[in-house]
Structures are given as C-alpha cells and as structure tokens.
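All protein chains but one are shown at their positions in the complex.
Labels A and B are assigned to the chains in the order they are written; within every chain, residues are numbered from 1.
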Amino acid sequence: MKTNGKGGKANGRRAEAGLDAIAFEIVKNKMLAAINEAGAVLVRTSASEVVVTVREFTQSYYTSDGHLTLTGGGILLHVKSIADIVRYLIDNYEHTIGINDGDMFIFSDPYLGGMHAPDQAIVAPIFWQGKRVGFCASLTHIPDTGAIDAGGFCPRATEVYQEGIRLRGLRVMRGGVRCDDVFNTLKAAVRLPDIVELDVLSKIASNNVLIRRAQELIEKYGLETYLATNRELIRYSERLARERTRKIADGQWRSVTYLEHDGQQPNLFRIQLTATKRGDRLILDYTGSSPQAATSINATYHAAMGCAFAILAGRLFYDIPWNEGILRPLELRLPDNCIINAQYPAAVSQGMPAGGGVVVFAVQDVLSKMLLASGDDLRRESSGVFGWSVHAPVMSGSNQYGNFFIWPTMDECAGGMGARVDRDGVGTAGTIQTPKVRIGNIEEYEQRYPMLFLFRREEQDSAGAGKFRGGAGGEFCFMLHKSSTGYIDIMLSGAGCEPAIALGVAGGLPARQGRFVKVKDSDAAALLRQGRIAQSLQELTGEKEMLPPKGYARIENRDCFYLAWHGGGGFGDPLERGPELVRQDIIDQLVSRRFAECVYGVVVTGANADIDRAATARAREEIRRQRLAQAA
Amino acid sequence: MGYIIGIDVGGTFTDFVVSHPSKKLFHGKVPSTPRDESEGVLAAIQQIAQRERKELAALLRETDIIILGTTVVTNAMLEFKGAKTGMITTRGFRDVVELRCNYKESLFDLKLPPPYPIVPRRYRVGIAERVDYTGRIVTPLDAEEARQAARRFKSLGVESIAVCFLFSYVNPAHELRVRDILHEEYPEAAVSLSHEVLPQVREFERFSTTMINAYVSPHLKKYLNHLTQMFSERGFPGELLVMQSNGGMMRADFAAERGVELALSGPSGGVIATAHLGKLSGHRNLIAMDMGGTSYDVCVVKDAVPELSSKYWLSRHRVGLPMIDIHTIGAGGGSIAWVDKGGGLRVGPRSAGAEPGPACYGLGGVEPTVTDADVVLGYIDPNYFLGGTIKLDAELAKRAIAEKVAKPLGITLVEAASGIFRIVNNNMNNAIRYVSVMRGRDPRDFALMAFGGAGPVHAGAQMKDLKIKSVLVPKTAPTFSALGAILSDFKSSRVQSFHMRSTENKVADLNQVFKRMYEGAFSLLDKSRDLLVRIDVRRYIDLRYIRQVHEVTVELPLGNEPLTAAGLSRMFEAFHDQHEARYGFKRPGYPVEIINLRLDLVGARVPTDLPRVARNGGSPDDARKGTRAAYFDELKDYAETPVYDGSRMAPGIQIRGPAIVEEPQTTIILLPGQTMELDPYQTYIVSAS
Partner (left out) sequence: MGRRVLEHIEIDKDGNGHKVYRCAKCGTTLGPADKGFKEYAVVKEASYSHYVDAGILATRSDRFVLREFYCPKCAVRFDVESVVKGEPYLDIKIRDD
C-alpha cells in the first residue's frame, strides 16, 4: 500500500510571526502574476501543439527544501508531482554534483514525477546574495520522447525502457550558460529535435521569469517576508481546504469505473474507489482495483495522485491557492502493484489517458454524490461527470510538404460539461483537469497536416439526459488530402469507448460512449467532387471498422477517420425536464425527436416542433408504468 | 475653416469638445439619452450653438466635421439587442462559434453559462461548398442550397446574414457568389462576408467577428443614417465621422457597414487623447489608466501610438480585428474589501457599484470599499467628493472598515485602511504589469496617464511601487474621449493572411498582396482627401518560428515601397532580435514563417492645436485652500497635509508632496517627496522624488 502520508491534525490559525495579512496578500498576488507571466512566455514561444493549444504546462514555486508553495498553469495533473522531483534533486545532487546559482536541471522520468516520459520538467534553484532561497520549475508535455511509438504513448510497450528517453536531472544550464552536451544528447534521442529544443528553451525562459520576479520581490519586501509568505501559503491553503472539507457530509461512497482495453487485448480492468469523508479528512482508497497490466496502461503513483488532485483542485478547491496545503486533508491509499500504482519497470506511457484518466471519472462521480448530500452551497457544486473521451489519438506521418509530423489531437478535450443541479451543462466546453485547453482551428489543421475535414460539430443526442442535461459532445471526420505518401498512422489511447463513463447523477443518464471509426476505401472524395459533403458515416460507402480504444490504425488513400467524443452526464430524472426545454433542443437539432420521445417522453409535431401535450402526458405515464412493471 | 466638433456619447453624459481656428477650445456635457442616442447628440450641438450665440443651422453651416464616439455597437452587444441574424457556413462547420476553440473566460467557474447565442444553432445553416487551404475549389458551391437558405431566412424574418466559409480568405469566390444570390433572393437583408470583415486564417476568429458584424451593423447603419440626415436637413455641409476601435476615425457611411469595428468607439477617443496630451507634455510612451467605480482599464501607448490587439472579447464573443488593447480588471472605488476564510485580506473583484455604493455614501452599504479607505486615510474630503456634489459620511467608512477588516484581522483601523489601499494598488499594478511586463516591456520606460474619478488618488502610490518616473493627470479628463475625437486621424486597418516560409521566395506575391491591401484601404480615404494633409502607410508582418503558434509583429520601414529580398531578410533579422527581446532567446538561422500581413493607412488631418498657457510661475500659496490630516505609509502616520484648489493652479507653480490637489472631478495625492506642476497644456505632471 502506498499512501501520501496521513493527513494529520490541522495547523493553528495564522502562525507566521512578523508577516502581516497585507504583505502576505501582496506577495502572494505578485507570485501568481509571475506564474501567469511565465506561462505566457511558454505559450508564446513553444512549438508544441500540446503546450500551445492544450496548455499542458505548469509553473511553480517551492521552498528551499522542496515544498510546493504556489503553482499555476493550464493543467492540474502535474501540480503535485514536481515537488517530488525537486526533493529528489535536493536529496541526490545537493551534496554530489551541487546545486548552484544559474543551474537548471531537466527531468522526465515518470517514476520520479510527471505522468509519463513526455512530461518534461526543468527545475531551477532561486538564489539571493549567494544563498539558495527556493526553487522554481516549469513543466511541459513534449511532442516526442524517442519511444518505440512516435509521440510517446506506446500501446505495445511492456517495459518503461521502450517508452523513450528518461532524464533524471541532467544539468541543462550551468551557471547561466546553456549546456550544449545535454541539448545535443536530447535532440539526438527524439524524432522532432527542433521542436523539442524549442520547448526546452521555452521552459528555461519561463524559469528565468520566475527567478527574476522572485528576486525582485525579495529586493522590495525583504528576504524574511518572502520566505515567510512562502511558508504561510501552505498553511493558508491547508486551513481553507480543511474548512471546506469539513462542510461536506460525512459518509462513505463507492464508485467503480473501467478500462476496457490494454492496448493489445480487450481485457477488462476495474478501478474501485471508496471515498470516506470524516471531519476535515477525505480518504480516497483504491483497494479492490485491478493489478497492474502487462502493457502501458498503468499509472504511476504520481499519475494517480495527480489525477485525484486535479479534480479536487478544480471542483472543490478552485479558489484556494494551489500548493501542498490543499493536499493535507487528503489521504490517498493505493495498493501495491496496482493498475494505478505500477511498480518499476512497468510500462506507463498510457498511464495518463488510461489508468490515471479513469481516476478522473471515479473521483468526479463520488464527489458529485458527496456534494449532493451536503449543505445547500455545496449541493450547488454537484454535477454530472464532465465528458472527456480520454482519447488523445496521436497522428503521425508525412505532411503535404514532405516533412514528418506528429499531431496529438486534443479536440476530445472539448467534452460536454456535466449537468448541474439547476441548469444544463455547457456543450463542447472542456474538462476540469485541463481547463485552459484550446482546440485548434480546422484551417490551421489543414494547413499543417494532409487532411480535409468533412465536419466538426456538436453531436446530436450525445449529452447525458436528465432533468438538466449534460453539455453536448462533439464529432469530426476527415479524409486524407494532398498526402505525400498516401497514408498517416494513428496511435489510439482512448477509454470510455465501451463503458459509458461520463456518468449522470441522481437519476440522470450517462453520456454516450466515444468512438473511433475507420471508413475503409470510402467515396468521400468522389462525393465532394459531385458537390456532396458527407455528414454522417451512413452517407459514406466503404466498410466501417470500429477501432479499438487503444492500439494502432493506418488511414490510407481513400479511408476516412471518424472520432466522437463524450458529452456530459445528466442530472436528475429526464421525466422531470420541462417539455419546452426539450422542444428548444429539438429545434436546435441537439436532440432528435426519437430520443425526445423515448427518453424524455416528450412528443412534438410539425415543422415548428409544437408540443403535443396529451401525447406527452401519455408517453410519460407509459414510461413510468414500464418502470414499475420491472417490479413484477 | 470652421468648427470641428467632437462628441462622445457615454452612459451618463454626452460630452463635447469644440475647436475653431480663431477661437478658444471649449467643452461641455449634456445628459445622454440611452433610448435614442441621437437626441443627446442633437442636444449637445444645440448647447454648442447656444454658447456660440448662433442658430443651430448657422452653427452647422460653419462646421467642417463632426466626429462621433458612439456606444450603439457596445450597447447592442451588452444588451443583446442586435439584428435578428442568420449564418451560412461551409457544411459541417456551423458549430464553429459554438465550439469556440474551447475558450473559457473563467477557468474554474463551472457555473458559468455558455455565452448568449447571438446566432442560435437554428439560424446557422451549412451548405455544400468547400475550398482547401491552397484556395482550390474541392466542392463547387451549391447555388440552389444558398437560395433555399436565403428564402428560409426571409420567411423567418432574419434581417442580417453572415456568410462564413472555410478558407475564404484565400479564395473568396463562393462568399461573393452567395452575396449575389442573397441580393437576388432577399435584397433587404444585410450581408457580411467573412473574407471582407477579417480576411485571416483561423475560422473561429473570422466567423465570430463576422457574426458580430452582421448582428450590430443594421442598427448602427440606421442610427448613422438618421444622424447624417438630421444634420444635413439642418444645413450641415460637412462630413460626419465616427471613431473606430483602432483609434482612428472613418466616414459614417463606410463605418455603417463595419459595425464590429466600432465596438470600442468611445474608449478609443480617451486613448487617443492620452497619446496626444502625453506627446505635448514630452511623453511618447504612456500607460493610460482609467479607474472608475467598478473597473480599472489600462492601455499602452508606445511611441505616441496606442497599442492594438486582435484578441478582444465583446460580451464573450471573439473579435479578431485590431482594436486598441484595453485591459480591464475589477478594481475601482467601489471594490469591496473582505477577509477570506484563510485569514487573508482581499479587495475586489466584487463591487458595491453605485447603489448601495461604498459605506460612506450612506445609502445602506455596509461593506468597506476602496473609497471608504481613501476617506479614512484622508485622501478624499467627505465634503468635496466629485466637487461637493455628493456628501460622504466618514464615520460610516470607519465603522465598515473597523467591523469587516480591522477586527477580524486584529489590526488597527488605519492599518486596515492602508492595507486596502495597498492591496488595490497592487492589483492594479498587476494589470499594468500584464500589459507591459507580460509583453516584454518595462513599466519604468512609461509614464502613467491617470484619469477616472479614483485614478489620481492612487496613481502616486502606484508610481512609486512600479518605479515609474512620471504621472500625468489631465485637467481635461472629464471630456477626454470627445477631446480624443477631435485629435484623431483617419485610419483604415487591413489584415490579410499570407503564408510564406523564409526558405521560399515569394516576395513578388507578398508585394502584390500589400498593393491590394493598400488599394482597399485607400478607397475608404479617397472621398475625404480634402480634409487630409498627409497619408502615411504603415506595414507590418506577423512572423514566427516554424511550428510556433503565436506570432511576433514586425514593422516594415514607413512608406509603400515594394519590399526587396534583402529588405525581407532584414525583417527576419529584426524578428530574431525582437523574439529575444521579448522572450529571452532567439534561434538565428532557424527558419521563420510569415503568417499575416498588416497595413494601416493613416490620413492625417490638419492638426488641431490645443491651447497653450504660458508658464507664469507663481507661488503654491495662491492655490492653497487649507490643510487636512492624511496618512502616508512612508511616515507610518497621519500628517497635516496642505490642500490645493486645482482651479487656482496656474502653469509653472510647483507643489511638493505630501500634498492634496482637488479638482472638481478628482483628487490628486502627492506622496512625500513627489513634486507636481501644471504644464502649459493643462496637464499635471507628477514627478518621482
């Protein structure tokens, strides 16, 4: 069993002597501003789709002994694990190779921190007048690691050695000077050396911002105030997090979610979460989950922790400064050799989209129910599960200019939001764990990659039904266009294609499953020439092959590739939904008439979709009758 | 040469500024008439006529131009009262404005509803047509489907139609054809084509901007036509001009088709006035800060030109056109101070607004606000707030701060008030850092131009924190936007996507595109040539390293000369250097790509001279009206501080802080050691100690 240590007793109220509330607020805000500024530098200079569009980056400040004091960025998953990296750096290098002013160290080992080898962190000490006063770090997801599969998610890997170069603190900057030996080694190990180099430079630039701003703060407010604020930040967050935790109903909830495929076989894995809330402590116990897999769908401890943290931070502690203080009420219990606590050297490259990814769903599920049982202000925070098909298909091949490309598609991050207790979820609006994610413009995709999209839109009937429905999910379909080789490869690492995991709450239905479909040898191009743009798979000839959620596919010549991603889960019984709301959705073609009749019991007629009141009453009565007929 | 009249319609007042070659510049205000803006505009003109002791018609006959800042577009978007609008897109892409690239305004506000759909899904129709990224037609336009869409919109009473096709900025043939079809089938409908509104790659930005244009333009056009007619019926022979969001102005008839370009018509004038007055006072680099009751707006003026940005949100809908880059945060006199559950003191973003307003208003507010802190600290005289028009209750201010801040934190009243003052300053300083530091600029290279009722109270302290050397406070601030209107030039901005890698030789194509952009922009200025003394061409190129997603904009040498290959290489060199200056590194020798070309055509008018008052010197005692106790953090105590009457200040008089200068609409606080004098253009210049 691995745990994050016991939550323990709360620290007292304001303890830090000599630090007034006003200096604390000012220094805290300036640190946050520095983190945002560093993020802007990363986004503006990076060449990685994942950094620029998904905003998969994190910057943070640490105490000199490696405690996380403040973090921010576009993704919540890594927030915790970099602190473990900083402590590794201190423990292993402080008295050996040394940690000096102007040094920066590069890490990418998922067994030290991060989720998988593409997560690359650069850690830098902050010095003031010759003395180390803290650390800062910047992390991004790099587009290639030199693994057996382009892009670094490796369905066929069985050991972490096949998943790309893993760095354990190489000194990438020494005394402010860039170390070309490290750059050259790294560039030689990956498929996209120029982009990876730019990403390393971006993180160095980001750290330089963090260092400079910290030094300015010390200069202005004094070293003691800076250090005291950093220490106090952790206690401050802990106090707020405990107070909020205390307001949640005491009790125990259980949720089970599944992985339907291990990358090679449709083997089923089960992730069981028992959440116990008592007083100001929350225990997330994964005892009962499946043992680790022989393939790369395992999550490391860091990934599982990061995923749990992301949901708690995003849904419960969103207005509290993120640092290790908000983790103190939390106890995470992970059995050994478990699918979400894999032992070295298990392959873990799909650990985030797979094992870790479904943790995201399980935590949301129990949290929604916990909140629903709590006081009114917390009850309003309950919602259906947010859609996110955990897909991240990685496309690669030769583009129309004859250059090699790797494109991790992130459109599925625009899932439907879960329904809330008093309103519908927002359609194609995004996940909790990657709140800043952007999806690219089709015009940019087609300019860069050899594809032509037939559609990208919200999918009808994709939202989980309920008194309030989830937000709609989406779908797209493309064919090859101007490909220089006539094919591209797709590496799939999805989940939630067989089990419906974007669950509803309180009688609301889950959203549909996600799908990957390959249409073999389609007539899409011929139809286009005739003036017809196919708008559904039915309109295309060619065999429709349902692809497994994980594995490989090649799209060649006249094939099309279709992807549908999750809407959000619904809230409450759909029979309690106002017929006029259903009608509006019908008019906007978000809900089909058939779905409206079968699920909502709402019958409309004519071009205006006028509600047939009598037929609606009858349909709803009939559904209720059928429900109770079960008892017989 | 006759009158030049600048009018700015605000929420409460319609301001005017009038210049005439042989008369003294003057300004004034009349109440705004939100239901029909034109009534207030007419009232303003009538008041000008009265002041000039002329009949309205006589005044108008002697007027060359009227320049208008309008809120018609802003209000249409704030209140969602635009035209009933439909959208025709490439089939399969009608949800572009719904997916909105997944932008979120508030990352963790999971309760935030979707933006108000100004064109709901039922009014978005996809039709068969497809162009690829090279401009090649993959699927021909289905004209019959376009006709059906037109008929359907007509039957539904849709008044305005946005036509948005993929890659129309490369090949606009289908959009143009659909316009013809719409004119045939439904000639009454207004039509906006995406490649005309914003001929730029990235369909979300282009579709959204076009949709807003379609939504706001019909009402704007009606309004401007009405004004034009109203003026011409009354004998106005000149031109009606409108302030655009890009800081320039445009003929009303052209502007009427481009509603989206008027979204920041009002604030635009204020920023132009900032640039102009700053320049007169010897400051070409400025940060304009407008601190009102609930919000704090900042905008950068670099080398006397307001900075523009193409990433604006208008009521949560994206505008991709270059507009003055106003950054707004929730901080103002009404911002509420509160102690959070962790024991931290916070200020804002919640505001007490005008009602109940700060506790000291005595209108029932019990939450302590920034204004309450300013009163407790002695910065604002409770008997002379807004020139004495509102009486404040200092006791209520004290009580609110004591109860809600000092007691919970276990600190004294004055510590609490000074804490609120410092925290709100810090929040505002972060907004300034956002527009400066975050964009690779050092705020120390800028002067602050402070306006808005609360701005000058705080600017001195901000100046100190940010190590800024000068703060400028214009006496003309109350009618600043109208002043900016009469100071502004014609400006036509063009953007066109153009893709070229540094390894390619497409300089001839590039010149061709610039030429077309120039011609397009020039056609809008051509009719107004009589008013112009000079036309400047400014060209820019958006560049990035290959695979980067964000660009750096590099300016070409002034003028319209075709670029040579050598000139282009110099641009690439300039890009490397600017990248390094902004982000701390460059990659010389690494390939670069061009994404967009930008062109601004600026038609300069005969400059309006602002009156200059000679420095007569004099003693501060001439303006001194008394003293009061004010708290200064530097002294850690209250000090009996001299108070000066702004209306008795004359150019040349120098004041040394600590001091308080009261103007009818604002109060300027000088910290110990800071000095201030009024310059010949009626701008106070505060200098750091």
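By definition in this document, contacts are C-beta pairs under 8 Å (C-beta built on N, C-alpha and C of every residue); 3 or more make two chains touch, one makes a residue touch a chain.
Keep in mind it's a predicted model, so treat the numbers as computed, not measured.
Q: For the chain that was dropped from the view, give me its touching partners among the shown chains.
A: Spelled out, the missing chain touches these shown chains: A.
Q: Which of these touches the unseen chain: A:Glu56, A:Glu238 or A:Asp461?
A: Touches the omitted chain: A:Asp461.
Q: Looking at A:Ser48, A:Thr229, A:Ser255 or A:Gln364, which makes contact with the chain not pictured?
A: The missing chain is touched by A:Ser255.
Q: Among A:Leu372, A:Ile533 or A:Leu563, exactly one should touch the missing chain; which is it?
A: Considering the complete complex, A:Leu372 is the one touching the chain left out.
Q: List the residues of chain A that touch the chain left out of this view.
A: Given the touch definition above, chain A has residues 249-256, 258, 268, 270, 278, 369, 372-373, 379, 421, 461, 465, 497-501, 503-510, 512-513, 515, 546, 564, 571-573, 575-576, 592, 594-595, 598-599, 624-625, 627-628, 630-631 touching the missing chain.
Criterion: only the chains that are shown with their structure count from here on.
Q: Report the inter-chain centroid distance for chain A and chain B in whole angstrom, where each centroid is the mean of the CA atoms.
A: Here the centre of chain B sits 36 Å away from the centre of chain A.
Q: Once bound in the complex, which stretches of chain B touch chain A?
A: 90-95, 98-99, 101-104, 107-108, 110-114, 120-122, 128, 130, 132-133, 138-140, 142, 166-167, 201-205, 339-346, 409, 411, 415, 418-419, 422-423, 426-427, 430, 433-434, 437-438, 499, 545-550, 579, 582-585, 587, 590
Q: Please name which positions on chain A make contact with chain B in the complex.
A: 13-14, 20-22, 24-26, 28-30, 33, 36-37, 40-41, 43-47, 49, 52-53, 194-195, 198, 201, 204-205, 208-209, 236-237, 239-240, 243, 314-315, 318-320, 380-381, 383, 413-414, 417, 420, 423, 426-430, 432, 435-444, 446-447, 452-458, 474, 481-482, 528-529, 531-533, 535, 587-590
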